[in-house]
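A quick write-up on the structure given underneath.
So, chain A:
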Amino acid sequence: CPKDALKFVTSARLFNRWGDLEDLFVPGLGGCQGCNTEIIMRHTLRRVGPNTVLATPPGCIPGMGSVGYNGMAGSKVPVFHPLLTNTASMLTGIRRQFKRKGRAVTALALAGDGGAGDVGFQSLSGAAERGEEILFVCVDNEGYMNTGAQRSGSTSFGAWTATTPVSGTSRGKKQDAKNLPLLMMWHGCEYVATASTAFMEDLYEKLDKALAASERGFAYLHIYSPCTSGWRFPAASNIEVARKAVESNFAVLWEYQPEHGMRLSRSIDDPVPVTEYLKLLGKFKHLDAGQIAHIERHVAEQAQLLGELARIGRGVECGAHATADAAVM
Partner candidate 1 sequence: MFEVRLHGRGGQGTVLAAGILAKAVVAEGRHVVAIPQFGFERRGAPVAAYLRISERPMRAMTNIYAPNCVVCIDSSLPRVVDIFAGLSAGGVLVQASRRTLGELKIPPAIATVALCDAVAIAREVFGRPITNTVMLGAFARVTGLVSLEALDQALVETSFRDAGLVQNRRALALGHARTVVHRIDRKEAA
Partner candidate 2 sequence: MYEVVEKTRPKVLVCDGNEAAAWGVVLSRPDMVAVYPITPQSSLAEYVAQFVADGVLDAELVEAEGEHSVLSVLHGAALAGARTYTASCGQGLAFMFEPYFRTPNLRLPIVMSIVNRDGISPQCVWGGQQDAMTVREVGWVQLFCETVQEVLDTIVMAYRIAEDRSVMLPVNVNHDGNYLSNGIVRIELPDQEEVDDFLGTPDVNWHVALDPDRPMGVDPLTGGSSGPGPSLFVRYRQGHCEGMQNALQVIVDAHAEWAQRFGRSYAPLVEEYRLDDADYAIVTIGSMAGAGKDAVDAARERGERVGLIKIKTLRPFPVDAFVCALDKVRAVGVVDRAVCFGWNSGPVHQETRAALYHCGARIPCLSLIGGLAGADLTQAHFDRAIAETARLLSGPCPRQPVWLNAQD
């Protein structure tokens, strides 16, 4: 069908543009079979390139060997373990020192949701507020997956985790996830966006913009990363899970630029039922009707809020370009 044809043209185009470049991680990393985070890592670093210092705070990313083990390196760019808490601060020092010496080096973070939004949030918020020139990628697998799938601030309502078990009176996590990318948007960053590996062209476009923005100020890219081990679904289904999360509005794709405000990357109208997404995941299989209703309501409210913000964003844009638009019309 024509729609599919367009899609293959897209994937082939990305391959033709970027496929020839060397993968800047070593061939063997110890990510789980079918790890979505490993997809994000390899594409991101391939795109960002070697003139980079890469920070990977404790979590799955260094856990799979990105920094290395016992003297053996996992990356072909300078790479380090920050502390779980100080990624943006260490990158601040690195970027500023190179800038002082007249060198433009990309300061890149590949951080999990805990290192970004929970225990790492202070340094992230501080660096964003100061407008440090950093490209901060949060790989959101909605929990502490490297340590055995415990709850984080990013874990969604109702989800089973190792610290929100399903047993007796406990029915998984009792709170909704915090919306970290929206929190970052309110910091007034140079660029904030959400992305998914199921929408790779969109992800590559956002990497382009984020990379460019990180030359001027703080760029934050939030990429959803379904976790086959912690979320309990078959490895082969990872992209399918990622796709359904977006199609159901469970994870909405949007971007923010100071000059344009917020924009939706994809329509939020007519989403597939969120239950289509939930039923793919073992971490949700215990949900009762009340919990499902809560999630449906929360997903709808979030989508509505994001839609409203996007409407305001467009308004600003239209206002700013009114003369030009009229001329075209």
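Note that in this section a residue touches a chain if its C-beta (ideal position, glycine included) is under 8 Å from a C-beta of that chain, and two chains touch if they have at least 3 such contacts; residues count from 1.
Selection rule, in plain terms: all candidates are chains of the complex that A comes from, given by their letters.
Every value quoted in this text rests on a predicted model; they were computed, and no experiment measured them.
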{"item": "In-complex contact of chain A, chosen from 1 or 2", "value": "2"}
{"item": "Residue numbers on chain A that touch candidate 2, as the complex places them", "value": "50-53, 62, 65, 67-83, 85-86, 88-98, 100-101, 105, 122-123, 125-127, 129-130"}
